[in-house]
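Report on the following structure.
A single protein chain has been omitted; all remaining protein chains appear in their positions.
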Amino acid sequence: MLAEIGHFALILALLVAAAQAVLPMLGAARGDAALMAFGRSAAGLQALLISIAFAALMILFGQADFSVALVANHSALSQPLPYRLAATWGNHEGSMLLWVLVLAIYGAGIARFGDNLRATLQARILAIQAMISVAFLAFALFTSNPFARLSPAPLDGAELNPLLQDPGLVFHPPLLYLGYVGFSVTFSFAVAALMEGRADPAWARWMRPWVLAAWVPLTCGITLGSFWAYYELGWGGWWFWDPVENASFMPWLLGTALLHSAIVTEKRGALAGWTILLAILAFSLSLIGTFLVRSGILTSVHAFAVDPERGVFILAMIIGATGTALGLFAMRAPQMKSGALFGSVSRESGLTINNLILMALTAVVFLGTFYPVIMEAVNPANKISVGPPYYNLVFAPLSVPLLLLVTVGPMLAWKRDDAGTVGRKLLVPAAFAVALFAGLSLWLGLDKASSAFGLALGAWLILGAGLVLARRWWGAGGFSWRLVRTTPAATVGLALAHAGIGVTTAGISAMSGFAAEKILVMRPGETAEAGPLAVTMLGAEEVDGPNYRALRARFAVRQGGGESSLVSERRLYSVSGNQTTEAGIGVSIAGNQYVAIGDVQSDARGQGLVVRIYWHPLVGWIWFGGLLMAMGGAASLADRRFRIGAPQVRAPLARGLVPAE
Amino acid sequence: MKRALLALALLLAAPASAVLPDEMLKDAAQEQRARAISKDLRCVVCQNQSIDDSDAPLARDLRLLVREQIALGKSDAEVRDYVVARYGNFVLLKPPVEADTLLLWAGPFAVLLLGALGLVLWRRRAPAAEAAPLTEAERAELDRLS
Partner (left out) sequence: MKRLIFILPIIAFAGLAAFLGFGLTQDPKELPSQLIDRPLPEFALPGIADEPGGGPGLSSASFRGEPRLLNVWASWCAACPQEHPVLERIAAEGFPVYGIAWKDKPEDSRAFLARYGNPYAGMGSDFPGRTAIDLGVTGAPETFVVDRHGRVRFKQIGPISPEVWEQQIRPLMQQLRAEA
């Protein structure tokens, strides 16, 4: 019964979306207020209906109702409750339903929070959102129905892949979808602006919170995914340039560019065309990412059930959405008003260069991901692969000028500034970073110079962020608590986010230069060394888990002056027969100790257990930096200046201070 | 060095990782070379992993092959060529730099250069005119929003 209710709700939602796609658009063209208002009601109704459908599916998963085919294929009686629930989106059909749910919620959000917008603009945005909804609802209903029944219903299901039976599954997909799908709003904004023929500062100011609303969860989702891979995959890798990872990274890169480009459009009316293009491309890349994951066009460790037929449907959606948007862009954008001019050294020019480098970085990831597909068509006899070595060679060097620029940007004045003035502001961070680089290179050896450079770059970024706050808090009369208290949330956001990039950069540099590894056969009582770690195996025994049997080994780890214990397991899951390894990880600010056992093996001294020992310096900084970036974005989102209509209390600025934005 | 040690024995799933002790070469320098070369070779039966990362039987065979060739005195390039002769360029995770892959290697830099060029040209050509001032309606709307 519940499955049928869910199915019916979905069908109703499709009908509502179809109406929402057409009527408000007509209303905007004719100036008909009633039709435009209908858009808002329809958006709310659509969100409600899809919520009902999604709730129905989740309840079915929670109850382990195996008469529904999806539940039978991805859940089992022995599966713990959190993973029975999270399995709702741990498969193709359920995750498409999640996609549609997030799309509808964002649409309802535009209806609810968009009262300050021009009525015609809001109506058009809602109509475009609905068009996307119609496409995805049709896709879900006609090719990927989550409510299909299975008859006769089996007594127990095929369990969820053990790799997915993990807290990461509960959070990673929903966060990513809030990100990807969130960019549909900015896409709709861009297309609506093209239809209206103008992208004015008000439009940009209105759009900016929505960019952040998508960017923050996407940052969290990617960070969480990287963290999940680290403890999941057994040897401390945290990024693999896998096509599906790249599919989430590209919208993030362009989303970052969009965020900064929108600032210029809002403040000075410039770069409007570029902002629109970035908004279109960011969502297009989200769609292409969905295509990648589900069509089987590229091999990936993340691949969902791959189905070229579904791939055709999604490709048709992409051609419809992106093709129409870019076509409109080609026709309308040239006629749109050009914005204010700015000097070669100015905040605007800095942000323009920022745009450019981010687009080049996106091009790296894009070319690397899709080149094998292009080669298949151009020269089938010469099949190639593009893996981490390519990305490391091309992405890293290109990102250096961008990272250097990140600290310079906030120090630049709008419209016109002078290199000398900016240089003087940056003397302290620059001197510190250079000294750090020189010092580290000499102390750790010239062969580690690139890692030393990365660490110095991280310091440059963190100090630069601190400088933004320092310049705000030390006014004409010295340090002032009032200045601290009245710091705009967006300024705090900027500082947090830019510091976050620095922290991540430092973590990556340390990992690439100073990680240590030891792989060997060990017996109880033996000790092995890896970098600063001395690891002794204490013993091994068999244990039982909720749905698995495991061999568990215990270790004592000595580092510096301290000692701790770690445990690693090798598990065999009863239902699927899958084997997994669970690593023992000792976390600290300086780095992680990482021990993972393998199978029984023999070496020169007899039989023992394969043990892999790793030292991962500053690895936690990689994700902490991501967290800081997300917090920065959230702080900016909370800024009262964006809650349209809230009155502003402006604290007088000290002489010489440049407003943060 | 005092550190706040959170010994979270984070027991979270992972498939067994790749290189096993019984494959490793005795000579540390040679083993280093083998690991580096392995990281650049694709496991052709896997979903997008290097032979260093994969626990597939074929990956293990290839790891042993790489070490055998190194022990025979072959250079890094010769070892790579040996594997490419059998599987083609597909097995290289760093694609070769040739006519076919020119777009791949040069593309991003081209984007940057063309973009920079475009910016320079745009700045040269732009007249000194300022943006049109806001109309009354636009000014009112902006005031309302602020």
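Every chain is named by a letter (A and B) in the order it is written, and numbering of its residues begins at 1.
Methods note: contacts are C-beta pairs under 8 Å (C-beta built on N, C-alpha and C of every residue); 3 or more make two chains touch, one makes a residue touch a chain.
Quantities reported herein were computed from a predicted structural model and do not represent experimental measurements.
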item: Of A:1, A:155 or A:377, the residue in touch with the unshown chain; value: A:377
item: Sole contact to the chain not displayed, among A:2, A:153 or A:326; value: A:326
item: Touch criterion as defined above, residue of A:138, A:318 or A:638 at the omitted chain; value: A:318
item: Candidate in contact with the missing chain, chosen from A:116, A:161, A:299 or A:536; value: A:299
item: Positions on chain B where the hidden chain makes contact; value: 44-45, 57-58, 61-62, 65, 85-88, 90, 118
item: Interface with the undisplayed chain - residues on chain A; value: 273, 277, 280-281, 284, 288, 291, 295-299, 308, 311-312, 315, 318-319, 322-323, 326-327, 329-330, 333-334, 370, 372-374, 376-377, 380-381, 383
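We take it that only the chains that are shown with their structure count from here on.
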item: Residues of chain A touching chain B in the complex; value: 116, 118, 162-163, 165-166, 200-202, 205-206, 231-235, 237, 240, 242-243, 268-270, 299-301, 303, 337-341, 344, 352-353, 356-357, 359-361, 363-364, 367-368, 371, 374-375, 378-379, 382-390, 393-394, 398, 519-521, 560-562, 564-567, 569-571, 579-590, 596, 598-599, 601-603, 610, 612, 641, 644-645, 648
item: In the complex with chain A, residue positions of chain B that touch it; value: 1-22, 24, 39-40, 42, 47-50, 53, 88-96, 100-101, 103-105, 107-109, 111-112, 115-116, 119, 123, 126, 128-132, 138, 141-142, 144-146
